[in-house]
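Dropping the structure in here first, questions after.
One protein chain omitted, others in place.
Right, chain A next:
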Amino acid sequence: MEFDLENPFENLHSDAVSYLFLIESDHTPSQNHSQTLKARDLDISVRRELISLISQLSCALDPVLSYLAINYLDRFLANQGILQPKPWVLRLIAVSCISLAVKMMRTEYPFTDVQALLNQSDGGIIFETQTIQRMEALILGALQWRMRSITPFSFVAFFIALMGLKDLPMGQVLKNRASEIIFKSQREIRLWGFKPSIIAASALLCASHELFPFQYPSFLKAISDSSYVNKESVEQCYKVIQDIAIEEEYSSALNGVSSSDTPINVLDHHFLSSESQKTNGITVANTIAVSSPLRDLKRRKITGCGCGGNNPTIHNSRIQFSHAKESEK
C-alpha cells in the first residue's frame, strides 16, 4: 500500500478525518521536545545542516520525498538529539532518512539507483549498505515505526471543504499556495511543537489573507468554528507563518530571484512598491542584486544541482537550495 502525504491512509473516507486529528500527535515532535531542542543551540545548527544535506541529496527526486525525510529527521531529533555531530554521522542520518522516505513513497526509482545517487553526491563518503540499514533501524525504533507521517498536507483538503471551497477553482488556488507555504515553513524551528492540523489551518489562512483578503474573515470564522481546532494555537501559528512569509519576501527581493510574471508575483511586486516608498535602501539593494555578477554565480550553482523542468515546486526547491548555500557562507 503506497503512501501519500495527503492521505496517510489510502482512500480516506470523510468520517475518518476525526481519527487523523486523534492520532496526529503521535507524528509530531512534542511541545516539550520542542522546548528542549530550542535550549540546545548546537542541535538547532545541526538540524539546519541536516536539512540542507537532505535537500541537497534529494533535490533530484520528488520534493515531497525531502519533505517526508525532514519529517522523519525532526521526529528523530525530538526523540534523542544528536550525540556525535560529526560530518559523516550527519550525512549517514540524512541518507537514512531519505532512504526510508523512498521506501514509503510510491516511487518509480529502482532502489539501487536511489542508493547510488545518494552515495555519489558531494562529500565523497560512501556508506556500506549494512551501515545504512543499521541507522535505518535506529531511526525506525526512535519513530516507533510510525512512518506513515501525518503532516499538514493530510488536513488541507478537510479545511478547504470547511471553507466551502471543495471542488472550486478558488479552493485549488488556495491549496497550491498553502502547500507552497507548508513546504517552505518546514525549515522553521519556531513551528516545532505545533500540530500538523494547526499548521495546515494557519497556512491556509495566510494564503487566503494574501490571495483573497475580502473573504478572509469568513474563512477565519469557518476554521475557528471547527471543534477540531484550537483557536489560540492557530493564532500563534499564523503569526509565525506570516513572519516566515514576510522574511521570505524580503529574502526573495534582495536576491532578485522572482522574475516570472504570475498573480502571486504581481502581489509581491505591489508589496515591494509600497515598501520601496518607505525605505530607499531596499530599492538600492534590489538594483544592486539585479546587476550583480553574484546572481550569475548563484544561477550556475542552482543549475548544477541537476533539477530541471518547469515544475513550480522544483523551482521552489532551487530557491531553498540557494538559501541553504548562503547560510553556509
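Going forward, a residue touches a chain if its C-beta (ideal position, glycine included) is under 8 Å from a C-beta of that chain, and two chains touch if they have at least 3 such contacts; residues count from 1.
In the analysis below, contacts and distances are computed from a predicted model.
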item	value
Absent chain [UniProt protein name; select from "Mitotic-spindle organizing protein 1", "General transcription factor IIH subunit 4", "Bardet-Biedl syndrome 2 protein homolog" or "Protein kinase domain-containing protein"]	"Protein kinase domain-containing protein"
Residue, one of A:5, A:53, A:69 or A:100, that touches the chain absent here	A:100
Touching residues (missing chain, whole complex) on chain A	1-3, 7-13, 15-16, 19, 22-23, 26, 80-81, 83-84, 86, 88-89, 99-100, 103-104, 111-112, 115, 129, 131-138, 140-142, 144-148
